[in-house]
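Heads up, one of the protein chains got dropped from this complex, but the rest are sitting where they should.
As written, the chains take the letters A, B and C, and residue 1 is the first residue of each chain.
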């Protein structure tokens, strides 16, 4: 493995530990990827079925654009690798993170009948790439969950095309996908969206809510 | 003590500390066991009346199938040892963990009149042994609490027979029992079920809940 | 200072840090004491106005039964020292801990019109000294808050006499007092009561609540 890959793998393991401490990648849930090379595509990807609180850098796989493992590992890449690859291509993202939190599960279900969730008027939105004012209206699309990963990747591709400004999307009763132009931005986008989903969820139970 | 026992005892103490940090084995509540040998049955078991946040490996007892202490300890094994032994036999579990969380207490009470709680449609369910799709419906039986441990172990035996697919059960206003084919899987099952119970509990207070 | 005092002071500082991490002694709130000698009474007591997350063992004062400082410190003892002294005498407690948590503040206010709060039917109650069954009914008296410490100590004395079985009491919109026969038991009583207050508080917002 190259030195660049080793650094990326180490960063992914560290981010996974941070997410685990906040309860966002409990059990074997969640997965993380980051681009090593674009042409041809080389992706650092978390393996399938591993506890994210115990993920170590040397467990991170290198895969190609068909989710085939190129590194010397016996492990399989995450089943959701096609989703990561799709996001990397559609958004030219450098890193893609997927979390299962209590609040993203709840909000993805409550707002599923509307096809998505609008988050508007919060200063915290300014932490999202390109957002300059709290008046910004972020539409977070919600997609029905599926175990057919190639089909799900297609649906996600369509949603990304329809919502070119979206910084993230939710899979219903499943979790959040967010990404960024580098590892730090992708992690920041997850933190910000988890914060906003919990805020919106708790706010909706209070008086004066709309 | 054998080297195998020492390793298991050390793992149990470490898992207890992790559960304590999440608030699932507050005070002296909760208990943990793991199989050392099956024939004859030898179980590593947490002692009675010890703060789980301070449990050390050398406090872990070795007991037989009648919950008699075989190791050189003055301490008594957990009063709930017969429940652990029953689960180990009925499910051929390698580890059994019992937690008292705020949300498992609440849900065990709210759904007690129905005899159990169905959790369905969450991706997180796929972390349970043998579950392949989020469409899975997990039935978590709820059993009335009792201080008569042998009688409770019998009731639990009946419930396990009636619900051969169940990965866990709740004791009303008491806590969760979950188990697994190895220590990691048992811990994962606890994490997943605690996550799902909190999600279902919070979800039920939101609009559009069913 | 004697070696015994140094050990107790060190234990109090460590317990304060643990409570701070859980959000129970935020800012300078909360205080802790432990008996060093009974005849004449010598009490290790946390100083007034110190952040409990940063409390060190050498800041712990030694006071007598009139809350006069006997150790070589410039600091004043906690204003609530008379309350600690009263509890030590009435209950022959070896340690007294006082926490300000979000849930003990809420419950102390919601149930103030009833003069107290009953907690019944939870297995976790068995962690309280002398409680043998979850069927136990724990009455937690609630006392109106006051800045007149000697008068408050008198009222508390009366309440302790009227409720000889109580393991703790609440001051309205102020906090919890709990105690024990040793430092470990007092800490355990705080953990258990904070757990139960949060459980009862969250439970009351759910369907089927009584």
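As a working rule, a residue touches a chain if its C-beta (ideal position, glycine included) is under 8 Å from a C-beta of that chain, and two chains touch if they have at least 3 such contacts.
The model shown is predicted, which means the values in this text are computed figures rather than measured ones.
Peer 1: Among the chains present in the display, which ones are touched by the chain that isn't there?
Peer 2: Hidden chain, whole complex, touched shown chains: A, C.
Peer 1: Which residue among A:51, A:109 or A:191 touches the omitted chain?
Peer 2: Residue touching the chain left out of view: A:191.
Peer 1: Which of these, A:68, A:92, A:137 or A:203, touches the one chain of the complex that we don't see?
Peer 2: The missing chain is touched by A:203.
Peer 1: Taking the full complex into account, what residues of subunit C touch the chain not shown?
Peer 2: 23, 26-29, 51, 100, 102-103, 105-106, 109-110, 113, 145, 147, 171, 173-175, 201, 204-205
Peer 1: Please identify, in ascending order, the residues of subunit A that touch the omitted chain?
Peer 2: 121-124, 127, 132-134, 184, 188, 191-192, 195, 198-199, 202-203, 205-208
As a convention for this text, only the chains that are shown with their structure count from here on.
Peer 1: Is the contact between copies subunit B and subunit C built from the same residues on both sides or from different ones, judged by whether over half of the numbers are shared?
Peer 2: Different; most numbers are used by only one of subunit B and subunit C.
Peer 1: Which one chain sits nearest the middle, judging by mean Cα positions?
Peer 2: Of all chains shown, the one whose C-alpha centre lies nearest the global C-alpha mean is B.
Peer 1: Using mean CA coordinates as chain centres, what's the subunit A-subunit C distance in Å?
Peer 2: 44
Peer 1: Could you state the distance in Å from the CA-based centre of subunit B to that of subunit C?
Peer 2: Here subunit B and subunit C have centroids separated by 31 Å.
Peer 1: Counting only residues that touch at least 2 other chains, which ones in subunit B make the list?
Peer 2: Residues 205 of subunit B each touch two or more of the other chains.
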